[in-house]
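Just dropping this structure here.
Removed: one protein chain of the complex. Kept in place: all other protein chains.
Letters A and B mark the chains in the order given here, with residues in each chain numbered from 1 onward.
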Amino acid sequence: MSVLAAAATAPSFAFVIGDHLPILQVIVPLLGAVLCALTRRGSFAFAIAALVSWSLLGVAIMLLWQVLGAAAPITYYIGGWAPPWGIEYRVDALNAFILVLVAGVGAITIPFAYRTVGKEIDEDKQSWFYALFLLCLSGLMGMAVTGDAFNIFVFMEVSSLSAYALIAMGSDRRALLAAYQYLIMGTIGATFYVIGIGLLYVVTGTLNLADLATRIGPAFGTAPQPILAALAFIVVGISLKLALFPLHLWLPNAYAFAPTFVTTFLAATATKVAVYILLRLYFTVFGGAISLSDLPIAEVLLMLSIAAMFIASILAVYEDSVERMLAYSSVAQIGCITLGMAIATRAGLTGSIVHLLNHAVMKATLFMAIGAVVYRVGTSCMSELAGIGRKMPLTMGLFVVAGLSIIGVPGTAGFISKWQLGIGAVDAGLWPLVFVLVGSSLIAVIYIGKVVEVAYFREPGDNLADARDPPASMLIPMALLGAATIYFGLDTTWSAQIADTAAQILIGGLK
Amino acid sequence: MQALQSLADNYNYFITIFLMVSGLYIVIARGNMIKKLIGLAMFQSSVYLLYLSPGKIVGGTAPVLDPAFTVYSNPLPHVLMLTAIVVGVATLALGLALTVRIYEAYGTVNEDQIFARDNKK
Partner (left out) sequence: MKLDVILRVTTKFMLPFIVLFALYVHFHGDYGPGGGFQAGVISAAAFILYALVFGIEATQRVVPQRLLEVLMPLGVLIYAAAGLPAMVLGKTFLDYSVLAHDVKHAHEWGIFIVESGVLITVASTMLAIFYAFVERGR
């Protein structure tokens, strides 16, 4: 009898991977980072990083699958503590989509790292490099998966601190300066965010996002000022992180001087996750509690987005370094994303969310292509790349495909998001925005066209004598993402439809 | 008189605001990278005060359950700020490490001189 009772109470092995998917998004890369830090060999650390990135993508896809099949958001209580006391991970279609995006970019681009890191980073620092990369990945995944406002701050700092260190590993001394400036701006942004959360905590007494959404409304009746101040702090703080014009000053140098793999990864993920945080807090938390249309935030956001789309695009036209040009183009594309947010209709938000994916895919392709050029030629200055298209046909071909997508040519991913944004604008009665979208695309024609002109219509110089397409480990990730640019332009089942579900969740929560 | 009274009653918030604004001012106005980091640290420490002062209840004790006490201070802000302090220390350490490397590469920690040296090349 006593033996039976003991057997009944003794803990039994009951590990079901499906129950733990939310936490695995964070601890798989975290443990991978620790293992990388324990190894002393760069190639060994690379193997760990690759295995971790690939299995993380599998875990993220499983979670998305689970979320799309479930009626309610999937929740996970850390340490068994129920919210609002404990930290809750809460996953719905929106963050599951972001998780797959981040994990996907990590998994596809990691083979690209092997050669470029081998060339750009000293052998004894390579294992630390991969550890930092996985730490950054873990922070980004954590930001997307968590349902706790303060936990977002912690993961934001995990990803940002490792990103600063990764950028500082660039070979040019200006990389150090870029990392320092990013550190100052990023820390100000994160501190603004945490001030906003603090004000919210003082008036509502909770940090859980879902709980905040229900409590801000009643609190707004008695004390509106702290909540408005909190909203302002949070929007400005995250805008710094996502490089909303005119808070983008850290971005061009950080992307231009970082190691090429870091540029590719951060350009495709870091700002996207920050956009997700803004969407989540603005629509789910504040939008669910107070009437946002009474506040002038949408108008401000609209103006800044339009300014970003034009001014940053024009700055891109005048850049000689292709990497900096692409960085300015990123600022402009982020303007497109926030434009959909300012429109705040279902179609507009769908455009924003699908552009998160599409922009990540095409910008990663572009940065990888130019990274391959830097790998072979050693520079990304346009003046020295005359005729590169003939020497590196596959690389530059993929550059052109992704470039067409940045412009928004039909049949590419960029077209789908611009189309959705256009529909959203017309729906909201803001039809002049369609001209804005077309206008910014026309400027993109100029800066992408400049590269194409240099690459294809000039005779190769002597400095390109040894240039040829990079090895397969760099070419395959590029080709995969290049193909994805076309695929998402033709079949929107996995992009626009999930984005639409996510947009519905955001709009449905609005008061 | 009333204004003075409210100043005295809410002195903790005024200290918070003073630290916040002066820290941010130093970050923006100073060209010296070390001074910028000092400003950043001040800016971050204002946040610690912002969280901690509403959490403290005058006369409350640490929240260890005991029949002798009925009033407890809120422990959560302390936990949050412990995390924020660690983050702040890590940021400061990384910033200082970068400054050391920048000094070795450029021979100065003044931003204007660094920009001038980069543009000359």
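Quick note on the criterion: contacts are C-beta pairs under 8 Å (C-beta built on N, C-alpha and C of every residue); 3 or more make two chains touch, one makes a residue touch a chain.
Treat the numbers as computed from the prediction; the structure is a model and nothing was measured.
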> Taking the entire complex into account, which one of B:7, B:29, B:57 or B:82 touches the absent chain?
Replying inline: B:82
>> I'm checking contacts with the chain that's been left out. Which of B:7, B:29, B:57 or B:93 qualifies?
In response: B:93
>> Can you tell me which of A:38, A:70 or A:490 touches the chain that was removed from the display?
In response: A:38
>> Using the document's contact rule, name the residues of subunit B that touch the chain not shown here.
In response: 64, 82, 86, 93, 97, 100, 104
> Contacts of subunit A with the missing chain: which residues?
Replying inline: 11-16, 19-20, 23, 27, 30-31, 33-35, 37-38, 76-80, 131
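Please note the rule applied: only the chains that are shown with their structure count from here on.
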> Using the average of all C-alpha atoms in each chain as its centre, how far is it in Å between subunit A and subunit B?
Replying inline: 28
> If you look only at subunit A, which of its residues touch subunit B in the complex?
Replying inline: 150, 153-154, 157, 161, 164-165, 168, 173-174, 176-177, 179-180, 183-184, 187-188, 191, 194-195, 198-199, 201-202, 207
> Residues of subunit B touching subunit A in their complex?
Replying inline: 20, 24, 27, 33, 36, 40, 43-44, 47, 50-51, 54, 77, 80, 83-84, 87, 90-91, 94-95, 98-99, 101-102, 105-106, 114, 118
